[in-house]
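Removed: one protein chain of the complex. Kept in place: all other protein chains.
Presenting chain A:
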Amino acid sequence: MPNYIKIEILRMLRNKRYIIFVVGFPLAFYLLYSSLWGAEADSNGVKGSLILMVSMAAYGALAASMMSTSVPWAQERQSGWLRQLQITPLPSWSIVVTKLITSLLLVLPSLVLVCLAAVLTQGVSLRAWQWAALLPIMWIGTVPFAALGLIIGSLLSADSAQPVAMICMLGLSFIGGLLIPVEVMSATVKSVAQVTPSFSYADMGWHLVAGTAPPLRDVATILVWAAVLGTVAVFAYRRATVRA
C-alpha cells in the first residue's frame, strides 16, 4: 500500500489542475489579500493577516481534499483503471483507504505553504500551542470534504463530477466564509453558514489564532458531517465497485 499511496501522490503532483487550483490559488490569494487588508484588525482585535491565513489555508485544504478524490476517482472507475486494480491481488478496501490517506497528504502542501507565507511575508507569529493545535485540526478536519469528494466520484461520471465538485468546493468555500467574511452575510445566510462543515472547519482555526479554544459547537458540527458523509461515502463506494 505505501507504493500505491506513492503513485497516487505522484500523479496529483504532476497534475496541473491540482497545482494551480489547490496550491497556487490559495497562496496567491493570501499574498494579495493580506497585502490589502493584512494590517486591519477585526472586532476582537485579531489581525487580518491571521484571519486570512486560516481562511486561505482552509480553502486550499478543502479544495485539495475534494479535487484529489472526486474527479480522479470518477475517471478511474470509467476508464477501466479500477477494473485493472480489481484483477490484481490488491484488496478492494485498500483502494478506498489509499484514497483517503492520499487526500489527507495532498492537503498538506497548501496548508503549510499558506502558513509559511503568512509567517514570512506578514510576520505572523503564534504561540507554540496555537500552531500545535491549528495545523493538526486543519489537517484532520478535511475528512468530511474528502468523503464528499468520494461520494461525487462514486456516483457521477467523470464529465459531471468535474463541475459538481467545482460547485460544491466553491459553494462550501463561499458559504463557509472562506472567501468572504461571514460578517458581511445577511442574517439568514449566516445562520445557514453556521451549520456547514466548511464554516465549522474554518471557525475552529479562527478561534485558535484568536487565542481561544474552538467552540464545542464547531467540533460537534464537523464530527456529525464527517460521520454522515463518511457513511454515505462507504455506501456510494460500495455501489460503485460492486461486482454484478
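Here is the rule we go by: contacts are C-beta pairs under 8 Å (C-beta built on N, C-alpha and C of every residue); 3 or more make two chains touch, one makes a residue touch a chain; residues count from 1.
The rule is short, and it goes like this: contacts and distances are computed from a predicted model.
Choose one: "ABC-2 type transport system ATP-binding protein", "Phenylacetic acid degradation protein", "Aromatic ring-hydroxylating dioxygenase subunit alpha" or "Ion-translocating oxidoreductase complex subunit C". The correct choice is the protein name in UniProt for the chain not shown.
"ABC-2 type transport system ATP-binding protein"
Considering the whole complex, which of A:S79, A:S157, A:S191 or A:T231 touches the chain not shown?
Going through A:S79, A:S157, A:S191 or A:T231 one by one, A:S79 is the residue touching the chain not shown.
Contacts of chain A with the missing chain: which residues?
Interface with the chain not displayed, on the chain A side: 3-4, 7, 10-12, 14-15, 76, 79-81, 83-84, 86-91, 243-244.
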